[in-house]
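Every protein chain except one is present and positioned as in the full complex.
Right, chain A next:
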Amino acid sequence: MTDLGDLDRPDASGAGRDGLRHRGAPTAPPPGRPTPAGTPTAGTPTAGTPAAVGTSTVAGTPVTAGADRLTAAGHGSRTGTRTGTLTGTRTGTRVDSRVGVASPAVPGEGPAAHRRRGAADPVKTLMHRHRDLCERAVDPLEIAAGLEAHGLTDRTAARFRHRDVFSLAEEIYARVPRDTEPPLRPAGNPADSPPPALRAHVARVLLTLLPGLLCAATVGAVRLTHGQPHLAAALAGALAVTAAAHAALGSGPLGTPPGAAAHPSRLATPVWTYWLLGYALLGDALLAAVLRHSPGTPDAGAVQGVWSLATAPVLALTLALAPATWCAHLFTGRAARRLEASRGLAEFTAGVRPLLLGTFALFLSALAALLAGCAAVLGEPAPYAQTLALGALLLPARLLVVHGRARAAGAALGAAVLAEAAALALPLSGRLPGCAFLATPVESLVDSGGPGIVPVLACGAAALSLLIHATRALATASAHARPVKSP
């Protein structure tokens, strides 16, 4: 510890503390003091009487002796050093000195110590000894608490001519020079936590890739099988992908914060997400079939067309979980670094907003690339607009959930789901007698842009509003506050 070496600097003669101890701890009592046989009580006249049992002893102990007082004051706050630095070498020397050196009694040991201890300004010595505490303190009470933790009591404070520790701390606080700006924050910064181990990193990457791989396997199995195994493979694959996605979203940058409060919208969000993915899988074909299939003309081809799956977008989206996680990691990490560096909230917001938009664009381009690849491999058309709109909705929704703004995410997803469900339900209800007008908007919409226009509009509008909300909500500092550890 640093103050070991510096402790004796204020002393006039420069004699080390251990040196003082050697001299101040003679094997025989000094002649100027009563022999131990005399005992502390021997000095007081009422030693033998029972009435004086305690008071005399307290008074008889060297508490009142001036020299001892100072020595004790000098020693009074050494706990820190001693607790920290009881190394073998130091005690070794001390032991040797105690055992080996049978030093003769030093007459007038007290006054010598008095002089050597720099008695001119004991408070200055004390400040020097605790200068870390004193310079750091922002409140006199902080100094008082720190001094007390080092064993200073009101009785010790009396040696500094103070009534109690508080007034001593007040003096110290007033005397500590405060010309320089206080340091911004202590050296050990919690933000500079060591990066996770490579193994954990690899595990996390594999975990985020797992849903995509499982989805690819499922698509392959579904394509290769027919009949009963076909259905079984599809169901098993869907379950496996769901489980893997849950595992991947359980932790990491896209994982929900631990111990987050259970909010109704938090439970609804996954349901909405699955609905949206399901619609991407078979919604367009279903809508087309519903519109094509007019009542009274059962058409085998139409029924067949209902179950034609658009696997490319779903595969691309599940594969995009990995780039999404990486993007979220990038965003969170950059935002945290910016948080540490920002002086004001406005500065932070101004810096984070482009970061968020950049992250977002990065994710969309990754998704587009994945979709192109999947469509090429599967030999399906690549519905860019639908998939990108859905991706643009899902990423900000997830980011908002992660940063504790689950309500808005749930609302946006819910609105998109509602719009898609309405697009399916309205043509069906239009078949009821007298309700044909209900089907008209959807029919005209699909006529103009094909069945894909419905998810594009639903997800696109929701994504746009959510994105606007996210640029506001995720750019605030409170969204990036770290949860405090419980004491």
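Definition applied: contacts are C-beta pairs under 8 Å (C-beta built on N, C-alpha and C of every residue); 3 or more make two chains touch, one makes a residue touch a chain; residues count from 1.
The working rule: contacts and distances are computed from a predicted model.
The UniProt record for the undisplayed chain lists the protein name "D-inositol 3-phosphate glycosyltransferase", from the options "Gluconate 2-dehydrogenase subunit 3 family protein", "Sugar ABC transporter permease", "D-inositol 3-phosphate glycosyltransferase" or "MaoC family dehydratase N-terminal domain-containing protein".
In the complete complex, the residue from A:Arg334, A:Arg407, A:Arg431 or A:His469 that touches the missing chain is A:Arg407. Touching the omitted chain from chain A are residues 25, 27, 29, 36-37, 39-41, 50, 53-55, 57-58, 61-63, 68-69, 71-72, 75-76, 78-79, 82-83, 86, 88, 91, 95, 98-99, 120-121, 123, 136, 138-142, 144-146, 148-151, 153-155, 161-168, 170-171, 173-175, 177-178, 181-186, 188, 191, 257, 259-263, 339-340, 342-345, 348, 404, 407, 476-484, 486-487.
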